[in-house]
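Heads up, one of the protein chains got dropped from this complex, but the rest are sitting where they should.
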Amino acid sequence: MSTAAAREFLRSAAKKSADLNHRQIIRRSIDHYNAAVVRGRATFADWEAARERCHEIKQEALNNLERYLLEFEQGVKERGGQVFWAENSAEASQYITNLAVSRGVRKVVKSKSMVAEEMHLSAALEKAGIEDIDTDLGEFIVQLRKEPPYHIVTPAMHLTRKDIAILFKEKLGDVDTDEPQELVAAARRALRKAFFSAEMGISGANFLVADAGMIAITTNEGNDRLGTSLPRIHVAIAGIEKIVPRLQDLALFWPVLASAGTGQTITCYNTLIGGPRGLGEVDGPEEFHVVLLDNGRSELLADREQREVLSCIRCGACLNACPVYRTVGGHTYGTTYSGPIGSVLTPHLRGLNEFQHLSYASSLCGACTDACPVKIDLHHHLLENRREAVRHADRPLSERVGFKIWSWTMESPKRFAMAGWLARAALRVVNAAHLDGSILDPARSWAKNHAPLPAPKKSFRELWGKANGTN
Amino acid sequence: MRVSLFIPCFVDQLMPEVGLDTVRVLRRAGYDVDFPRDQTCCGQPAFNTGYWDDARPVAERFVSVFAAAEVVVCPSGSCTTMVRNFYPQLLANSPMRDKAIEVGRKVYELSEFLVSVAEVTDVGASFPHRVTYHDACHALRELRLKQQPRELLRNVRGLELIEMPYSEECCGFGGTFATKFAMISRAMGETKIGNAEASGAEYVTSTDPSCLMHLDGMLRLLKSKVRAIYLGSILARTPPTTDGKGRFMAMDGAR
Partner (left out) sequence: MAQTDNASRQRILARIRTALRERMVQPAPVPEKLIFPRVVDALDRFQKECAINITECVVTSDLHARAAGIKGILASLPAGDIFVQDSPELRRTATEFADGREIRWSSEGPPLESSQATITECEALVAQTGSVLVSAGCGGRGASIVAPVHIVVATIDQLVPDLDAALARVQSRGTVSANSYLCLITGSSRTADIEKILVMGAHGPRRLIIFLSQS
């Protein structure tokens, strides 16, 4: 492990793995989710058919991405909206910040957007002297704590009500209890002021609907609706892969997203926005901008094997299924996208060499693949990332040499038998001298967490040979 | 039908009793068993670590060794998975690709072979203990084995099969994952052990000796009352009677 990111991952993973309290909190949250999912699944006659159809629609969207993006853009422009295509995070941040500054924006209200995190938009706005407030309750909480979101769907999953009460008492003042009802009311009061005074609302988009020329946003709280109705400018940001071809497709994706994301039948608010306030409409922003972000996605599109990774609808189901995520939590990954999807995607978006360790930090159990509602073959993509890491990135020399020796050994039964015999002999010596775990122990890293490995006198093939007279 | 044994490399060297018990069970089920001595490894360790070019010749060798076999049985879900599910991709551009797919079609994990091919669910075993079953990841998600091991266990005399919470959750072995990310692996193992203990079982068993090697190492380190035992080793245990051969029943009543 040589990169800074990898070393930090190991450090944080060790700390969180040993933190039993933290593991308990995460476990409880996921148990809750699992119970809800069982209930929510009941609304589907055939969940597997839903997954297959979602996979099919997303493949169609990606296979025809140029056409659908242009159709989407056309629809937005026809309603008086504007579309800006950004090659990378810096360009996207620049556009939004310039827009805000040129329009005299002093305060921005933001609703949930992973892409805004990816772009480090908050930092850019702050640098331009613009106040930026996250309005999704979980995001609002972690923003007050000055930490990144813990989980794609439940950003404050790692905190108890007491933690939040203390935080609100300090930052908001008008809180005297840790009753969730009262805490939510306090957040609502504080955020209302922001909604009514902000000049710009920024949102993400769960889907870009090509034939309707509209973005679709899904929330339970409704913060996105206030943020996109009250301020005079609305900016929506989304990755270019968020396309679905038809409005009709949402009849499937909305329930699927809800089921996989939170175990609900359908989320409380599914909003469609295609332009600024229309002629004759009562209210709405004067300006509507959609920022389409590439930032490495068009390159992943060119990867025939892994193109389907762009099908992700950011539901968070794979995070909830992952035993590694359950153990180390979301912050340990140190990236915008955590969990299995993050481990697959980040090396593509941010560099294989620096982030290959995420693809290795998995036991390849496959629970993520089973959980994914759009049937992305997640754990197999982790394997492919590992293959690419070996071919194109830095791997420890000892490992490269080690597998060359391994391959040479395994190509001959005699060499294999000899190597096995030597290994067992060494183990027997180490175990007998109680040197297991010491610097002399070839199985040292194993011995830290296990009782000594068995070191039988005879291998199976020796015993077989003896019993069957073929020795 | 003659069964060719595919004995995982680490079982061959570190847990030979797993192989021996597999042989016992297959013989009791009425099969002739051979062991192609030319076999070494399926290539999984290199493949899983991303060293596909180093794994490929080893995989090709495996295919040649087992090309003529009638049927191949392996005491490991993960090694069976390697051959059946991953050889097609690993050997996609190899001249041995078609042969590999053919071999993949005739490789079975032990419990899979007994229940789905031999149609045997009672091998005349006796193991009067409380046992809980750990769903090894590859066996569960790649080979889709869930009921087969349990069916076999239910027919073991005196055995009380108890389900533990989160039986499908990974034990934390994951091959080199266990050493590269040892602290995460340990935490996952601790969770699995906690669940096994909570079930009240005396033994935890599975189709995969790799998981069991990991769990056994931790159970002993943590001085747990629970012990790990390979599924085939339970099935190999016969009642302490004079009839050492034991009796078994095929599903169609034959034999």
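For clarity, chains are labelled A and B in written order, and residue numbers in each chain start from 1.
In this section, contacts are C-beta pairs under 8 Å (C-beta built on N, C-alpha and C of every residue); 3 or more make two chains touch, one makes a residue touch a chain.
Source: prediction; values computed, not measured.
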Visible contact partners (per top-of-document touch definition) of the missing chain: A
Touch criterion as defined above, residue of A:F9, A:F72, A:F207 or A:W254 at the omitted chain: A:W254
Touching the absent chain when the full complex is considered, from A:F9, A:Y33 or A:W406: A:Y33
Touching residues on chain A - with respect to the absent chain: 28-29, 32-33, 43-46, 49-50, 52-53, 55-56, 59-60, 62-66, 69-70, 79, 82, 84-87, 91, 95, 135-138, 141, 154-157, 159-161, 164, 180-181, 183-185, 187-188, 191-192, 195-196, 212, 214, 220-223, 225-226, 228-230, 240, 247-248, 250-252, 254-255, 262, 265-278, 281-284, 287-288, 292, 294, 298-299, 301-302, 304, 307-308
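Just so we're on the same page, only the chains that are shown with their structure count from here on.
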Distance between chain centroids, defined by C-alpha means - chain A, chain B (Å): 33
Chain B-touching residues of chain A, taken from the complex the two chains share: 10, 13-14, 17-18, 23, 323-324, 327-328, 360-367, 369-370, 383, 385-390, 395, 399, 403-404, 406-407, 409-413, 416, 420, 423-424, 445-446, 448-451, 453-456, 458-465, 468, 470
Residue ranges of chain B in contact with chain A within the complex: 7, 9, 11-16, 18-20, 23, 35, 37-41, 43, 45-55, 57-58, 61, 137-138, 141-142, 168-170, 172-175, 177-189, 191, 213-214, 216-218, 220-221
